[in-house]
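This view holds just a subset of the chains, kept in their places.
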Amino acid sequence: APVAMRAPGEKPIASPAVRQRAWELGIELQFVHGSGPAGRITHEDLDIYLVSGGQPRVASA
Amino acid sequence: GKADVECEVLVLGAGPGGYSAAFRSADLGMKTVLVERYATLGGVCLNVGCIPSKALLHTAAMMDEVKNLSHHGIKYAAPEVDIDALRGFKDGVIKKLTGGLAGMAKARKVEVVTGVGSFLDAHHVEVVAEGGGKKVVKFAKAIIAAGSQAVKLPFMPEDERVVDSTGALLLKSIPKRMLVVGGGIIGLEMATVYSTLGTRIDVVEMLDGLMQGADRDLVKVWEKVNAPRFDHVMLKTKTVGAKATKAGIEVSFEGEKAPKEPQLYDLVLVAVGRSPNGKKIGADKAGVAVTDRGFIDVDKQMRTNVPHIFAIGDVVGQPMLAHKAVHEAHVAAEVANGQPAFFDARQIPSVAYTDPEVAWAGKTEEQCKAEGLKIGKAVFPWAASGRAIANGRDEGFTKLLFDEATHRIVGGGIVGTHAGDLISEVCLAIEMGCEPGDIGKTIHPHPTLGESIGMAAEVFEGHCTDLPPQKKK
């Protein structure tokens, strides 16, 4: 199972359109790495999440 | 069972929630029936709520503005006020909008069935028209948008001088003394209209402040400007009795600010809240659960406990606001159409259309404190806004709240003229998860009231050059 990247209850930062698309794709934003400033999740992040087979991309810390 | 009409989607109630749900359903290609008790569409909002109140408030705001013009060398004598014509204007506004709705329903081939609707079972609603005629509508899916109604105070006498907001909006006459029971937005909006027309106002509120829900710093500015409208603002005070006499309505109070003697009023407006209509639609027959208080619980997709029956608007809970109803309506219709929509708003704004207006979105400071969320607060006072000063109205301020950990905006509040229009940018900023730099580096036009939002974001960063130097953080 994917590992949550955020504390439970923490709302990931993503715009309404990105949130809507994630919902449509059945993606839990909780598990998506956000590449934008302060971890904002973009459409590209959703694309990467999808091609990586739903595996959360670990932040290249 | 047998049905007179069959449809894919039945919408019960034609307020902003209901008509938006019906229109969206029809636009998505579903055969839609809209059941409404009254002859006109639009519900509380268009007929006896948002719209008529704002028509009167705009007029009141302009009348007050005229008084300010005397400081600019433009002196008007007191106007002739024809309240029949004012009422006529307001009714014309309503008619234009409800007429528009009827036309749009027709254009969408939404069938409107007029009468009181009640569930017979999970797939049938019976509609009883005023004359007594009955129609049964069979539906595949239903969206409940039955709204709310004003709460009554049991001890108030049945008298035409005791009214709820609907009665107050009728504007039958301009009373000398008026009591507003309940210091919420609706009561204060009506108080604004009547006081501008010449009425002296008392307001009584059980809690310890007016306009609950808004942060106190915002309300304070409103209070200061509006103090002259009120003879008595009775906080922490209860209305305990009322008697209709020939001279007026005699009201007695108990509590901290209660006058010892009962007070006499020409008009009493009861505005102590609204209660949902969930218990009045035979929901149990459809198996839809209703809470004790009359609300219908729903999930993020606006589904009730019965998966093909949805509910939206005032009947599903607070905040009871038209814009919440409309957005929920779209979700319900889309989900009924099999789309993966969901209601996931980060913020639902509130506006008091008083003078000045008070508007807020996202989290309030009080909420952040209650949640233990550490926030940074940035305020831009309108006393430094060129436009506010040029307008002769620089009493307001713009406040933004940023999460200290993530530096994202989580809320904001504005008090000042047109605050209700200005707050939209804050709404968008919250939904987009903006940082101070996103807002502050966005070039806002000068000189506008809107630039106060950009400036407040600059204040958060210590970068504002339209204010005295800030202390280093």
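Per-chain residue numbering starts at 1, and chain names A and B are given in the order in which the chains are listed.
One rule holds in what follows: a contact is a pair of C-beta atoms (placed from the backbone, for glycine too) under 8 Å apart; a residue touches a chain by one contact, two chains touch by 3 or more.
Keep in mind that what you see is a predicted model, and the values were worked out from it rather than measured.
Taken over the entire complex, each labelled chain kind is present as follows: A x1, B x2.
Everything that follows uses one rule, which is that only the chains that are shown with their structure count from here on.
A straight line joining the Cα centres of chain A and chain B is 35 Å long. Interface residues of chain B, counted against chain A in their complex, comprise 340-342, 344, 346, 406-408, 431-433, 435. For chain A in complex with chain B, the residues that touch the partner chain are 11, 13-16, 19-20, 23-24, 26, 37-40.
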